[in-house]
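Written below as structure tokens is the structure these notes are about.
In this view, the complex is presented without one of its protein chains, the others remaining in place.
== chain A ==
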Amino acid sequence: MSDLTQPMPRESAFSYHRLVLRRLFVLSGLTVLLCLSVAIDVSLGPARYALPDVVRTVLFPSEAALQMRVVVWDIRMPIALLAVTVGGCLSLAGAQMQTILANPLASPFTLGLSAAASFGAALAMVLGVALVPAALALMVPINAFAMAMVAALLIFALSGMRGVTTETIVLLGIALVFTFNAALALLQYFASEQALAAVVFWTMGSLTKATWGKVAVTALILAVCTPLFARRAWALTAIRLGEVRAAAMGVPVRRLRLETLLLVSLLAAVPVSFVGTIGFIGIVGPHIARLLLGEDQRFFLPGSILSGALILSATSVLSKAILPGAVLPIGIITALVGVPFFATLIFTHGRRQW
């Protein structure tokens, strides 16, 4: 080994500091973009207000005209902020599913949580069945949440069994997707035209029924789960080196996987029950974060939340901007816009990640 090829000892630490700075810069950039996107989202809508007026109404609501205050604070802000919290929750759920299952395809969708939620929602819309006794207005989200948790707990219970590998869990998730989709199709077959339309609309995903209550609940879940993951940042990163290696480093792999699955179930089930099936964010959000920031959870964790929130917020903007006067279902836009963006990132980075 020639000494000439060896960097000076301090050089690696210096390069590492530079890498950390670059990552902090990327995280700040994502935050700025997210703020911008939310501002644009709030300013867009059928009633045309100028951006400065909207910003003034957000900052000083008491000084704004009543109509504008109602439109901005009661309609647009909940939608814009729900896009942020739901995007963050789904992306974080996908990120940690991919981490603990060592599978790039793992997400709330591939593991059947969304399919289960859709089936639960359809039960309420088609048959009027309430899985948990609840007020009529809450029957759909509560059914969706209950079924998503059933799917999550099934996967959770299976993961706790001895000898079950990550591949088995992913396969079970795919089996759940098919089962719940078949059950949903059966319900649709017997549904009235009106109910059928409602189910189809629900499965497309929509932010239009956003309320401050939904924003608060999703924000709370994100606020509870994020620090719990943050405390396990080193262990979660180690698990990506493989189970055997993580165990050799002293990571309690089985316990960590079960704890993470439980948190991920909450992170995925609640937003899905509020907004329906918004595909893709749970897969793409984490992959974008991984490409930009690597998998050190100290950066990957906030990066996944920010990228998911940004994608859904930007999609919310697009869903209003594409057809003026109409709001396209957001679930459709996420996939249509997300795929080309994602493909570009993959091909420009061109390095093997899995």
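The working rule: a residue touches a chain if its C-beta (ideal position, glycine included) is under 8 Å from a C-beta of that chain, and two chains touch if they have at least 3 such contacts; residues count from 1.
One rule holds for everything that comes next: contacts and distances are computed from a predicted model.
Note on the omitted subunit: UniProt lists it as "ABC transporter ATP-binding protein", one of the names in "Cytochrome aa3 subunit 2", "Transmembrane protein", "2-oxoacid:ferredoxin oxidoreductase, beta subunit" or "ABC transporter ATP-binding protein". The residue from A:56, A:69 or A:298 that touches the chain not shown here is A:298. Note that of A:240, A:257 or A:320, the residue touching the chain absent from this view is A:240. Those residues of chain A that touch the chain absent from the view are 1, 5-7, 9-13, 15-16, 19, 162-163, 230-231, 233-235, 237-238, 240-242, 244-245, 247-251, 290-291, 294-296, 298, 351-354.
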